[in-house]
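Partial view: only certain chains, each at its native spot in the assembly.
We just call them A, B and C in the order they show up, numbering each chain from 1.
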Amino acid sequence: MKIERGLYIGRFQPYHNGHQSVLERISKQVDEIIIGIGSAQFSHDVKNPFTAGERIMMITRSLEDLPCRYYVIPIEDLQRNALWVAHVTSMAPPFTRVFSSNPLVMQLFSEKGITVESPDMYERESHSGTEIRKRMLEGSDWQKLVPPSVVDVMEEIKGVERFCRISGTD
Amino acid sequence: MKIERGLYIGRFQPYHNGHQSVLERISKQVDEIIIGIGSAQFSHDVKNPFTAGERIMMITRSLEDLPCRYYVIPIEDLQRNALWVAHVTSMAPPFTRVFSSNPLVMQLFSEKGITVESPDMYERESHSGTEIRKRMLEGSDWQKLVPPSVVDVMEEIKGVERFCRISGTD
Amino acid sequence: MKIERGLYIGRFQPYHNGHQSVLERISKQVDEIIIGIGSAQFSHDVKNPFTAGERIMMITRSLEDLPCRYYVIPIEDLQRNALWVAHVTSMAPPFTRVFSSNPLVMQLFSEKGITVESPDMYERESHSGTEIRKRMLEGSDWQKLVPPSVVDVMEEIKGVERFCRISGTD
């Protein structure tokens, strides 16, 4: 019996309920999930406030009850799109399905003959990293858009303070 | 008898009639032309949709009747402007003339004591990569701005579909 | 209650019984283990024949019964030793203990004020990547030095054939 693995890629700045809901659905479709953390080398900037290690924490704590095995793998951004599929493939266990709604990811895999499945995103408008980071800056309610474990990690790492400071507001 | 080589640098995203017309004129002024493909490592992004290999195809197919020998050389962007002239020089056969109307290229060579000749661009307004990429997205007529071979390459590589997809429109 | 995490770093070319025995012992001393795969970007060379993805497979399949949670994280080699501890720290969840018998790893962490614990290696002579790779080339028995899952992965990826070929023997 062959293990079927699915790949799901995101930047997870931060990990939120939209990601969680997609992963729960994917977990019913494959045997194992590979969660690739994109732009892994970036942190402490306005689009990428959190380190790869911090993002691994957010994800694994939130997925404790996921019914299938999963791998969380940092993927550094090489800034050479034509090499990206080979790069991901070399960093991850073998996979046969890819889930993404990012147009570039879809295009890059499709040029290598791999069809990308586009999962419906749960309440996409509000459930985006951009929206959550905006709320962190404004001081409005971002906590309800993320799993409780992410709120815990944010407190532990003082993530909102960091993000506000590097955004020049505070 | 010394061979006189001229260097012409561009990103060629895509190669168009403006480039073609400049190269035809240069071919009467030098013995051999070196065509440097700048930002060679980039592809699949909104400013650089096509790979270096694809750009080599567009150029060589369009220049089949050029009356002089030419070299087409990908030049990766090191993102260190102060090293760029040395980088180009190490990747190309020796050259004595440089043709460009890019202000940065002109400045970098002139600081090394090399005068850059600025060829008149044929119908510059419409004959620019930016304009052609804009037309590709809009679905308006870009084909007449490029040599017929470039239209063929675009079909072969499904270039317009790629570009529309990564631009998030389709 | 604070989670205590221990870091264990290796190149795992390939993963073998020595690593397995150390990890089983560490699993009794900490709550969670972070397994860092060093030189993650290298593969297909005589010292690093296997990709990070393949090494993740070897490790996770061998550790199915480990009594504690663990993370397997590829760590690319930046070739700047003075930045290595910061690099590992940014890629991994927070850890308070480090296990290694590599002199450089011990030195780099100790300069940052972190004491490294040196686990006894099980039958160190034969249980080394160097010895196992030597046996693969010679065709002598390497299988007994690794967990059964590693033998399976080797078959799946045709790892010995690859290694012999790139070593120029076959």
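Following the convention adopted for this analysis, a contact is a pair of C-beta atoms (placed from the backbone, for glycine too) under 8 Å apart; a residue touches a chain by one contact, two chains touch by 3 or more.
Quantities reported herein were computed from a predicted structural model and do not represent experimental measurements.
Student: How many copies of this one chain make up the entire complex, given that 3 are placed?
Tutor: 6
Here, only the chains that are shown with their structure count from here on.
Student: Work through the pairs of chains, note which ones touch, and then classify the graph as line, ring, star, complete or other.
Tutor: line
Student: Kindly work out which chain lies most centrally, taking the average of its C-alpha atoms as its position.
Tutor: If one averages C-alpha positions chain by chain, the most central is A.
Student: Using mean CA coordinates as chain centres, what's the chain A-chain C distance in Å?
Tutor: That gives a centre separation of 26 Å.
Student: Take the average of all CA coordinates in chain A, do the same for chain B, and state the distance between these two points in whole angstrom.
Tutor: Each chain reduced to its C-alpha mean, chain A and chain B end up 37 Å apart.
Student: If a residue has to touch 2 or more other chains to count, which residues of chain A qualify?
Tutor: Residues: none.
Student: In the complex formed with chain A, which residues of chain B make contact?
Tutor: Chain B reaches chain A through residues 41-45, 51, 162, 165-168, 170.
Student: Spell out the residues on chain A that touch chain C in their complex, using ranges where they run on.
Tutor: Residue list for chain A touching chain C: 40, 43, 51-54, 56-57, 60, 69, 71-74, 76, 89-94.
Student: Quick one: which bits of chain A touch chain B in the complex? Just the residue numbers, please.
Tutor: Residues 79-82, 103-104, 106-108, 111.
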